[in-house]
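Every protein chain except one is present and positioned as in the full complex.
Moving on, here comes chain A:
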Amino acid sequence: MFLLPVSFSINADYFFLQFTIPIDNGDSVKNAEADSQRTLYPYVTGTSIVAIKYKDGVLMASDMGGSYGSTLRYKNIERMKAIGKHSLLGASGEISDFQEILRYLDELVLNDNMWDDGNSLGPKEVHNYLTRVMYNRRNKFNPLWNTLVLGGVKNGESYLGMVSMIGVSFEDNHVATGFGNHLARPILRDEWHADLSFEDGVKLLEKCMRVLLYRDRSAINKLQIAKITEEGVTVSQPYSLKTFWEFKAFNNPTAGAEGSW
């Protein structure tokens, strides 16, 4: 069996050779139909999510942008949602797949509530459920094109984990998706420590988001910070970060090489 690479794209969220699965029965019409039944590329995407554990629970930050390729098309997308009583889900990648995942989780939480028996789904259970879903879709060559961040607090214990579109899943004290992995995590590795206060946690997240704003082409300056504690989830109102563009080198950017842009 001989796999043909058809496109090669570099993008924050996925660095990935896309292949067709040749079913050569000579019938290109049927193949096209079969292909339209599975996800081949994402269309409207969200960029990084950054999240950290802090003293009272978990803090998560994301911007509100939905890009359509290189166009920053949608500017009011909430990419973080509360799940049940104990969890918070953030997603980057294809927005419509995120909405599909929210529908699955809605059903899961509904069935859990219908038991009405004093047991409830904690963040660990939700994270593992999502891992199973993502991995199973990947095995069918029809992935949900997202990287998910799942944070939560139950019975005093904080939980923070991540699942990728191919089903790779793990827990950590701080996680980030997409460009956040390259730009935010080094900052977090240096500056995160256990038992951060809420103010320090937000400052740390804002520092990461500012770097992403400067350097990630698909980031917009409209972000939300969500926090989850034993009491529940709160998602802040959208706000913007102060930026500074008066660096001297920005004044005449082509000084070193006239004619270049």
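In this section, contacts are C-beta pairs under 8 Å (C-beta built on N, C-alpha and C of every residue); 3 or more make two chains touch, one makes a residue touch a chain; residues count from 1.
To be clear about the criterion, contacts and distances are computed from a predicted model.
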(message) Suppose you had to identify the omitted chain by its UniProt name; would it be "Proteasome subunit alpha type", "Prolactin 2", "Auxin-induced protein" or "Exosome complex component RRP45"?
(response) "Proteasome subunit alpha type"
(request) Can you work out which residue in A:G122, A:G151 or A:G201 touches the chain that's missing from view? (result) A:G122
(message) Across the whole complex, list the residues on chain A that are touched by the chain not included here.
(response) 115, 117-122, 124-125, 128-129, 132
